[in-house]
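All protein chains but one are shown in place.
For clarity, chains are labelled A and B in written order, and residue numbers in each chain start from 1.
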Amino acid sequence: MKNTISAFLLGTAMALSVAGMASADDKVVKIGVLSDQSGLYADLAGPGSTLAAQMAIEDSGLKAKGWTIDLISGDHQNKPDIGTTIARQWFDVDKVDTIVDVPNSGVALAVNNVVKEKNGVYINSGAATSDLTNAQCTPNTVHWTYDTYMLAHATGQALVKAGGDTWFFLTADYAFGAALERDTTAVITANGGKVVGGVKHPLNTADFSSFLLQAQASKAKIIGLANAGGDTTNSIKQAAEFGIVKGGQKLAALLLFLTDVKAIGLETAQGLNFTETFYWDLNDKTRAFSKRFSEKMKSGAPPTMVQAGVYAGLLHYFKALEALGGNPHDGAKVVAKMKTIPTDDPLFGKGEVEANGRVTHDAYLFEVKKPSESKGPWDFYKLVGTVPGNQAFTPLDKSTCALLKK
Amino acid sequence: MSALTDDTIPMTPRAMRDEMMVFAVMAVLLAAVPFTGIYPFFVMQALCFALLACAFNLLIGYGGLLSFGHAMFLGTAGYVSAHALKVWGLPPELGIVAGTAAAALLGLVTGFISIKRQGIYFSMITLALSQLLYFLYLQAPFTHGEDGIQGIPQGHLFGIFDLSKPTVLYYVVLVGFLAGFLLIYRTINSPFGEVLKSIRENEPRAISLGYKTDQYKMLAYILSGTLAGFAGSLKVFVAQNASLTDVHWSMSGEIVLMTLVGGLGTIFGPVVGAFVIIAMQQYLAGFGQWVTVIQGVIFVACVLLFRRGLVGELAHLLRRSL
Partner (left out) sequence: MQALYAQLLVGLINGSFYALLSLGLAVIFGMLNIINFAHGALYMMGAFVAYFLLNLGGINYWWALLIAPVIVGIFGMILERTMLQWLAGLDHLYGLLLTFGIALIVQGVFQNYFGSSGLPYSIPDQLKGGVNLGFMFLPIYRGWVVVFSLVVCLATWFLIEKTQLGAYLRAATENPTLVRAFGINVPRMITLTYGLGVGLAALAGVLSAPINQVRPLMGADLIIVVFAVVVIGGMGSIMGSIITGFALGVIEGLTKYFYPEASNTVVFVLMVVVLLVKPTGLTGRAA
């Protein structure tokens, strides 16, 4: 009964919106920021992502043009069950059009299915899995900011070109780590480098000394950390203890966020290489945005690349809505429109939304500054190299997305 | 040492009648859910957890065994069902059977290891075993690590019932829950259940009466694990994914919490507890960060102040068995 009512409502809404397009009447949009508000990803996404979404709504200028844009946020607690239940409820009950952010690959993929089923729009910025635009791509999904392929590719390529041609991997022993190691290895060998060894460590390892000893003994120039979160910070911290960087080997973290560097501290993290697609101190535009952002953050922190991706993704979404002249409440249609407009925003610069939903933009290789070089509380990175957007992400002919096989 | 649960009220025909009446009311109320404004997905999820908590309660409330690793049954059955449905392409009924059977097998193996130890040792062993499984599932290729198994086809149950329709799915889950619930109820009130209770009260005495207590406990453990697995298989159809969360120790903790809130060793307690905790997760999501703290506070409050749980306190007040 409930469902027939909601189906009826949805039908009417759709009918209205079809009519509305001509009269440009339906300018009501509802956006849901689904994030991890308390767990592992809360610092790099969480409340900051909600703030970024609010700023995108303000900066789009759509409200002045007669649009009504509502924002709600939710905490998926890193549980796919909770994520999908919230997503369903948002679509069915709260009439949300678009879900953004969603860190944690497991939750992100689960929500991906719901969004497709409900024909909403899904702008993911927080998840690392490249499956979102490959095996599990949908016509409703746009993936901003980063993915495992890009991280592996950009870091691997840049470091091998800079002379780091022998590698040793510390790999987290599960699908995510394996994917990172596989993709990076491919890039290293393609660029003439060599992987001299590696060791798989279990998730949530507290003590990395055994693995670091092996890495040290391998004499590889680069030690690649194909892990995430606490494993990465612990391995970096303990590598410093074992004098690995001082001994001439370089550490390359394949997935690292601004908040992680803050947590490790410059003293320990200095000299570390890794890739991000956004840094607050890149240029005047990013600095201006970050200044406004950190003034509104309780902690005063500048935006992370995930939060920046939420902002940029929504700006692009609003551009598509404006071009459509109203909200069709048809996710696939809006995403199709997003794919026809080139992306251009103050944070990520120019790029495009490819047919598989992947957004391409520049990626940057950074090195963590020495404590003596840092001039402020968040002055952490030195730009080492830039990988152009069209080279950083999975080439379309290698993407396994079914949308491409038409 | 006082007993973990208090059911001083003897099982009389009157108590039986009371319980059947409450059961009927519960069944009717639940059956009416799709006609109210309540969001069916929430209720379905709560039903799965309610069955899970009932299965757990069978072990602690009537067998006196606190398993701190019940998530392993939930997760194992979920993974096996999901894999069977998605990769092997089995129909839903066989998917459920596969998941439930896997949980039964797991119960047999882990029971063999853990059942000889009692009290806190049993709790620690089950916790350690479930952590072992967590790491195995994390590394096993078929679970897809932290991505989980996604987009599981719901299919047609017995070739007739289209499970992708929320209302149909709801009633299927409800029937599954009620069947599991009745099975547990029946077990508790069977001679087998009486022996279990006597073991809980005084194991040496039960042994001296000639009962092979380890065998009884083992059987209860396997039954509990199997039913927990059944709940896990049902949940696959609701959530359409199977993930590591369901094997993590924090899930085991939540199962304990649900039962504790509702009332250890009460018949309807776990159901009430599951609804309370799931509703809390959904509707307190706004509090975001504080959900774990709130859960912890409830744990502490239950242990210190309401050891009988919601239903247990109510039953005590009404001097009825619930």
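The rule is simple: a contact is a pair of C-beta atoms (placed from the backbone, for glycine too) under 8 Å apart; a residue touches a chain by one contact, two chains touch by 3 or more.
All of these numbers come straight from a predicted model, not from anything done at the bench.
**Q** Among B:L129, B:I222, B:A242 or B:V276, which residue is in touch with the absent chain?
**A** B:L129
**Q** Pick out which of A:S49, A:S73, A:Q249 or A:T268 touches the chain that's been left out of the picture.
**A** A:T268
**Q** Looking at the whole complex, which of B:I113, B:I207, B:A279 or B:L318 touches the chain that is not displayed?
**A** That would be B:I113, which touches the missing chain.
**Q** Which is it among A:K95, A:K161 or A:K237 that touches the chain not included here?
**A** The single option touching the absent chain is A:K237.
**Q** What residue numbers in subunit B mark contact with the hidden partner chain?
**A** 1-4, 60, 66, 68, 113-114, 116-121, 123-125, 127-129, 131-132, 135-136, 139, 249, 253, 256, 260, 289-293, 295-300, 302-304, 307
**Q** In the whole complex, what residues of subunit A lie against the chain that is missing from view?
**A** Residues 38-44, 173, 199-207, 209-211, 213-214, 216-217, 229-230, 233-234, 237-238, 241-243, 259-260, 262-265, 267-268 of subunit A touch the chain absent from view.
The working rule: only the chains that are shown with their structure count from here on.
**Q** Okay, in this complex, where on subunit B does subunit A touch?
**A** These residues of subunit B touch subunit A: 34-42, 45, 135, 138-139, 141, 144-148, 150-151, 166-167, 235, 239-241, 243-246, 281-282, 285-286, 288-292.
**Q** Which residues, counting only subunit A, touch subunit B once they are in their complex?
**A** 1-3, 37-38, 42, 74-75, 77-82, 84-86, 88-89, 92-93, 104-106, 109-110, 112-113, 129, 131, 136, 173-176, 202-203
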